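A single structure is presented below for examination.
Shown here: the complex without one of its protein chains, the others still in place.
Then we have chain A:
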């Protein structure tokens, strides 16, 4: 963290025994519909945990309990060891929340908005520091009504960071931001994490999850379908070798365990043994003097894994 961000209050040593966020068997129900059907995860100080999932997967419903805005219908949530709803007063000074969408009065200026919020917090940053953090210093005297969508989102973020939170909950932090602002937000999250803050975020942008998250959980219909590091999650899907064959090519070599899809001259090989199968293919091509046109070989991306789960394709286990 930058020196300017150094907290005034003594930051307690992260307590290894108590995770910053601990969710156990969380359920949420709206009438007969169960939006969250028993999910569990824990986030340590200095760690970023991303919840992925299509709209309606239950991400926001789960976060609302972490934020203390809703009671769970089952299971427990602990923020720094305390219940965010029942022990609100203890949790709130340490919790920063960015809602997926929320409003601000349009007729206050940016500075007035931040300083009003600041006066309600236990240990706030100075207003100028908060504005500088999100690049709104030049817009301080502009009415909120006149801000662009991206500027408004950055103001939201400034308010979420204003109380120097030890736990930060970000519901789609960069939706609607241009690529440059998005990178700036990523930088801020990295800074907070370096200072020991635990972050739980949701996002639709898989590259955002890859960039920020130490661990990811993919949520589908209220259940965690898949969780792990971005690399582990991507690894649940096979790698792909793609090339095209000349018409007179001899039969391909045997690739045990691989799934060869060859509708015409172009061939897709889905394999969990990328290096071995690629070696077999290249050796075969060299031996038979065959040119593999447009040869590509790549490991599965997080996006592939995400789409597989979001589509409901069963996830193969290794």
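Note that contacts are C-beta pairs under 8 Å (C-beta built on N, C-alpha and C of every residue); 3 or more make two chains touch, one makes a residue touch a chain; residues count from 1.
FYI, contacts and distances are computed from a predicted model.
Hidden from the displayed complex is a chain whose UniProt protein name, among "Sigma-70 family RNA polymerase sigma factor", "Sarcosine oxidase subunit gamma family protein", "Ubiquinone biosynthesis protein UbiU" or "ABC-2 type transport system permease protein", is "ABC-2 type transport system permease protein". Residue A:91 is the one among A:23, A:91, A:110 or A:234 that touches the chain not shown.
Remark: the omitted chain is touched by one listed residue; of A:42, A:104, A:142 or A:252 this is A:104. The chain not shown here touches chain A at positions 9-12, 15, 18, 67, 69, 78, 80-82, 87-94, 97, 99, 101-105, 107-108, 112-113, 116-117, 119-123, 159-160, 163, 166.
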